[in-house]
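A short write-up of the structure that comes next.
Rest of the complex left out; these chains stay put.
Chain naming follows the written order as A, B and C, and within any one chain the residues start at number 1.
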Amino acid sequence: MTIKFKTAISNVNAGDEVVRGENLKNLIVAKTFTEVIFLILRGVMPTSEEVQMLNAVLVSMIDHGPGVSSALTARVVQSAGNDLHTGVAAGMLALGGNRHGGALGGAAKFFQENFETQDLPGLLKNLKDKKIRVPGYGHKVLAHDNRTDVLFGVAKETGFFGKYSEFANTVHEEINKIASKKLPLNMDGANAAILSDMGFDWRLITGFFLIGRTPGLVAQVYEEMQSGEGIRRLEESEIEYLGS
Amino acid sequence: MTIKFKTAISNVNAGDEVVRGENLKNLIVAKTFTEVIFLILRGVMPTSEEVQMLNAVLVSMIDHGPGVSSALTARVVQSAGNDLHTGVAAGMLALGGNRHGGALGGAAKFFQENFETQDLPGLLKNLKDKKIRVPGYGHKVLAHDNRTDVLFGVAKETGFFGKYSEFANTVHEEINKIASKKLPLNMDGANAAILSDMGFDWRLITGFFLIGRTPGLVAQVYEEMQSGEGIRRLEESEIEYLGS
Amino acid sequence: MTIKFKTAISNVNAGDEVVRGENLKNLIVAKTFTEVIFLILRGVMPTSEEVQMLNAVLVSMIDHGPGVSSALTARVVQSAGNDLHTGVAAGMLALGGNRHGGALGGAAKFFQENFETQDLPGLLKNLKDKKIRVPGYGHKVLAHDNRTDVLFGVAKETGFFGKYSEFANTVHEEINKIASKKLPLNMDGANAAILSDMGFDWRLITGFFLIGRTPGLVAQVYEEMQSGEGIRRLEESEIEYLGS
């Protein structure tokens, strides 16, 4: 007998499964999806404050229209004549990229690795000189992102506005002393700080975006299936041929 | 100006997004993830019974151990040296297959297309003769799946044990009159019937499995990343070479 | 010991691998990629005519610009901040869709299942009434696809213009008796007929598109990586919001 996987997540015994020590049948009857998401990722049942905070975080991520690269990918792949799950999975490949939802994990990594720095201005100056953007700051059009205010409002109410959220604000101030245009602390940055203050490892934090956005990707792909538009492609006028 | 996508899902106006007519900031503060999942897929806010039922359905799907083909795929892909989202997306490709989580949509299709049949025994006999399995029935080891009892219990309590759930039970009885071994109405079948009774189109129903299982896939891939096991592959003893 | 996979493809014995009965080291030294593609899919070494024909088929598929849904998907996914292989794999998900490269297999299935029909006009009329398009016919702008002439030219030269290619031409004539606009036998249709005449099962034939287009997807994703364009998304002007 070769043991292939060791797992502490769940113990499947046919129809009698235990998830992180809790009987699945009891969870089905008595717990919300958000509570069990917390349980499976953290190993213990959440407090009511943790549930409230996690709901706010996941709801904030649910959809951002058909034009962002994850939804665009998901709809194009479905339009080529694919099943719903294939479109959603392709969208997830885009979503996790480090210029898209993967920025959540990138921002959390930055906060968790640097919050004790003695020389934040020097660190930020060094990154700016190397043209490395700090993830979690900046927005295509907004100079101030008031979704951040909303999320930090819930964080203050529930007790999760802690050292990483404070640090995210400090970084925000320092970045704007040297930035060429005003950069907001955006929603990804706020969520990264809050999830860090909730105690999650940055390596796991991009996973919350995958969980929070999947319903939006399902909705986008289903809408595409119902649209009757046929296969999507660029117009020739959207392509410029270079070379011979 | 070429309009590429028409959408009724969300209206993104920089930091002021509206999802199905509801301001996202209000949703973040006041609604649970499950409520907003329902909203984005259905277009209206759920009743408290719909929330209770949907929580039960999603919780029932959250994980089924590392050995099922979706989790196995997700962990193997991560183990080859990939990011978290790449493993989860690969797992989702397996998950939606029609022999795996895709059976949810297959069962819902069967119920929605056939519940008014005048000759169920004839229909089932015909499928059996063609060796087509009815999705939602059968289990590797269980003769009775008591997760089905738990889910139907919540459905009765919330008023979603309706015509499709009744039909699922009738199919169950009829199938066992002709099956060579006792087939339970399994959890996929129960969820397919309940989601049909909640009013969801079968074309969308596989999407609930994608939403419900993503947290489990995230947990599995994260556990694999932390395991230090290195790349996974079969042993040579697990392969039999045929031919020359 | 549990045997998991039985395979007749290759026998891996550490550094001494045998592919379909041929020692891999000998293949490396003495055979072309096209010859070994044929070998691994067919189980025997090709004749020179088979090599010539397969080269023509694979070359015809290599790229079709950045605007088709597979290349668009591949570039968008890379642009979100992903590795080369992730972009290429996402592009392949689009490519295999039955409205895109998957049409190759669809056309081959149609030819292989129907070439002995006694009533082709009736069959085509029936499909037209049900608004089912025959894959392999039609083009966005072309009334005649002279790539088909080129491919059939090679097929005649090499002896692979056989019963399926004849049938594809017959279907072409019959379809245009009832079509509302002139439909060419397009390149996918020609390749599907030729690969059928070479003896390949339609279930395998979409695989030739995956093989033939992967170099083009690699080129597209690499070009995107070098472009410095950043993340791709639709403009707001390309989206029309419906509903409240």
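Everything that follows uses one rule, which is that a residue touches a chain if its C-beta (ideal position, glycine included) is under 8 Å from a C-beta of that chain, and two chains touch if they have at least 3 such contacts.
Worth saying up front: this structure is predicted, and the values here are computed from it rather than measured.
Shown chains number 3; the total number of identical copies in the complete complex of this file is 4.
The rule is short, and it goes like this: only the chains that are shown with their structure count from here on.
The pairing of chain B with chain C is characterised as same-residue: of all residue numbers used at this interface, over half are used by both copies. Mean C-alpha position of chain A lies 36 Å from that of chain C.
We define each chain's centre as the mean of its Cα atoms; on that basis chain A and chain B are separated by 22 Å. Shared interface positions of chain A, i.e. residues touching 2 or more other chains, are given as 65-67, 86, 89-90, 93, 95-97, 102, 232, 235. Note for the complex: chain C touches chain B at residues 1-8, 10-12, 18, 20-21, 43, 86, 234, 236-244.
On the side of chain C, the complex with chain A involves touching residues 65-70, 72-73, 76-82, 86, 89-90, 93-100, 102, 230-236, 238-239. Put simply, chain B touches chain A in their complex at residues 2, 4-12, 14-15, 17, 19, 24-25, 27-29, 31-34, 36-37, 40-41, 54-56, 58-60, 62-67, 75, 83-86, 88-90, 92-93, 95-97, 101-102, 105, 139-142, 144-147, 150-151, 153-154, 203-204, 206-207, 210-212, 214-216, 218-223, 225-227, 232, 235.
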